[in-house]
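Of the protein chains in this complex, one is absent; all others appear in place.
As written, the chains take the letters A, B and C, and residue 1 is the first residue of each chain.
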């Protein structure tokens, strides 16, 4: 049984999990770094405990400190959310050894999926299709180069070099011709050693024009392993998803069944427990290949919740408590789309932005869900990931969901910090998004020289008039003073002075 | 085809319809009385037009003025929402005669269902079960009394007298024994004449301990008439629903099919078009009887939308434009509950309250939908219905939906105006609500001497401390000045002065 | 600081002490947050409260409960049955029959208001002189609003 859940995370996913605990009648413990002490998630827990330390390593990644807090406040389960410690097998093991329930799969499953070469081998053995390529079993540079050069003739060009410990594009190299191969191997190995302390690199054929389609799986301790359909997350910028949907526009019942079965086999191969995601590349010819498995809840889990009617976090809590999952037969309905609202400058290579959320007014209305950890008056700081919120819409059909998303994005007002709202809005009008012909490289293809906002001179004139009238009338004034040397909290009412007409 | 929809309503339902128009790519015209000029719905339309006149009769009920506005601004369809002109056959007829599409059923269908005795006869002829009782075809008082006294011996006691033109409890009398019958007939007739200008009264057996269960139907102009399952709305105060859910906790697949078929027969009997609701009484023995049909969208339509995944307002727009409905096979999933947030004093016989919405912070999170027409800073006036918002939750199961509703109600902060929030919250803990054993008289039964809030001395002490600290620190101060003699708008920033610490 | 409040008809004295950023009352601790809400520690558990003052009344939201706590002046006679006549429910002033400074006798008709489709007659509850009287016909009043004050 589980009675008190410590949430080892922050921001919107901490809010999501803490609310689920509250609704499930469970006590919860939030942990927070000092610079998060006024963050929304801190308020949603039964007890909130401040972490000692300054850096992320000293706070949200400090395993011992987190275990000590769990012990002190009687937490009998730990939910790691995503990111941070969520895919750290050593932490999962330490949690279990401390006699605390780990809300996630076994440490062994995390390890087997965390090492990409081991995952490839495991999947091949389980009969799950993997991308044509070869594992390279050498750590020594010379031997590795030799083996990869030989393998490259079998794999063909263009090809991808991938770090076995990799993730998020690090230690990855695209190789177009044999001339570049040796230098690319050396570069990928160097990067992998620097990022992961593990220089092992392997080789895969590059499948261009493919879709990123992932299958949500759920496995309980009573022997049931099911899939919950797919999410399509092809629309990515800098290897990061920004627009996710379910169902995938090109999915068929037959293909879903095949991919779902492959995902279930993948989960069974590592004795998976809890919620997980098996990522595939889906080619234009309808072939699919295992990419990797994320052994945690995912950022984009709400789209699956909206179309399947299953509360994935509640199921995680149930499964961790040893109960059978509550899901019946898979029943997908309608269409859900999620966009990720980032504090970033989409017109300047998506560089992160910071500033005050002087105005933060999310859209409202039926079929709109906002998962966020911020509110008006908060400051966006460079301390953490710049994702501010996930805006999710559901509607009976894909066309209606896109219409609703357009309306929601138009109504979403964020001022004081640069965001990608307008970028997302224009994305919803692009013909490839409208037709569902999305693939993983589409953003680079559509905007090879970067995106910049399109607007009419009428709307600019109106905006200039608004600025002129606002200035004349002395409307709201926000003085953004933001200094990490301030001892005080980042108080919206210390830093914002407002005047009304 | 429809391109521009005039919404002949106000408040939350106007917001709901206007947003649907916007998402459907339709232009919209809002009409508003002067005292609504700062209301939210006015902002959501493509064009908003102020109505001349002071009273409701001179504004939202002024048929000619509304038709003139429709003509002037090129509206080719009128959506009446609920209340106001929505069930006025003469208005529907005038709209059609003006060459404008009426988003609702035919005037004849409205008339046949609007007169309760005609509706009873029509339903009997169509094979829909009606409550044991008799229509009384006399308008003359003496003859009516004579006929009802005779009929009463066949119907039995306790019985109900109902005005044929009635609704909302007016012209209705419960009669427990023959001694009271004649006086009650006279009273009901008097009230009916005063309220409807029509003194016809009929007689039905009173079915105590029954549930109010209604079936949503949808009929298009291509010959398709379907039902969308039921809503249970038994929890009522002063004959008005406050807590509605779908599915009904005691529903079975077999009973739903029977009631659904009866509702479809009812709709077909009047050649129904669009969205409508057939209300039934469901007795504890599983018998059901036709009560009446509401020939419009209903307040509680969101619970059906949440469990069926069908957007009823979008379907209304589709059907009115002559297109086939887009619904597939009925697929009900999970459980939805709606509560109605009223500005009223639940501890004082639910008397309406007015005041400023000095603080209005709705709950957030997955599975929560708020349909409202107000926002923080608005004034609640006695001009219109005191319903402020509908809070709707959805969850995979009824137990989880109740948990979510409790959390949502606890998180909903409304200050400055008395509301029924706490009453609704306590309702969610009552054993009859938890077990689903609700019936139409339960509020009177649970709180025969009226409801009053229950709280611990600890929480009162905390509240007193909050008041003490707030007073000491000079926290937010709202000076509510509210006067209808003011010429200015009811501006929150004219009437509220705030100080922050 | 000491304050006198009225809650549910009872007069309550509340004394809060401040120690730097924290307020104390017995075991209870309270801090004012940057956004104006109050953070309470009750038996080791943290709760967040909203408060706002409308007229003389503090509206307090805590843990899903709302309390209306009226600030009264310590020592003053604030018994409603004496000095002021309050609106029994929300409504609209139909007629004002007295003016400021006018002497009245207990039982004199002062105002007529309409609420819930009924007329209500507001009569003097004591002999005295009409004090502040700002209402005119057509004004909307809220339940509990002081309609007219009489001083001896």
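Note that a residue touches a chain if its C-beta (ideal position, glycine included) is under 8 Å from a C-beta of that chain, and two chains touch if they have at least 3 such contacts.
Small disclaimer: the values here were computed from a predicted structure and weren't measured.
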Counting the whole assembly, list the visible chains that the omitted chain makes contact with. A, B
Among the options A:71, A:108, A:182 or A:467, the absent chain makes contact with A:467
From the listed residues A:25, A:209, A:382 or A:450, report the one that touches the chain absent from this view. A:382
Sole residue of A:199, A:229 or A:356 that reaches the chain not shown, by the stated touch rule: A:356
Touching the absent chain when the full complex is considered, from B:46, B:65, B:326 or B:383: B:46
Kindly note down the residues of subunit B that lie in touch with the hidden chain. 38, 43, 46-48, 377, 489, 491-494
Those residues of subunit A that touch the unshown chain are 345, 351-356, 358-359, 361, 381-382, 409-411, 413-416, 418-419, 421-422, 425, 453, 455, 458-473, 475-480, 482-485, 500-501
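Assume only the chains that are shown with their structure count from here on.
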Chain pair with the most C-beta contacts: B-C
Average the CA atoms of each chain to get its centre, and name the chain whose centre is farthest from that of subunit C. A
Need the CA-centroid distance for the pair subunit A / subunit C, whole Å please. 51
In whole angstrom, how far does the Cα centroid of subunit B sit from the Cα centroid of subunit C? 33
Residues of subunit A touching 2+ other chains? 493
At which residue positions does subunit C touch at least two other chains? 36
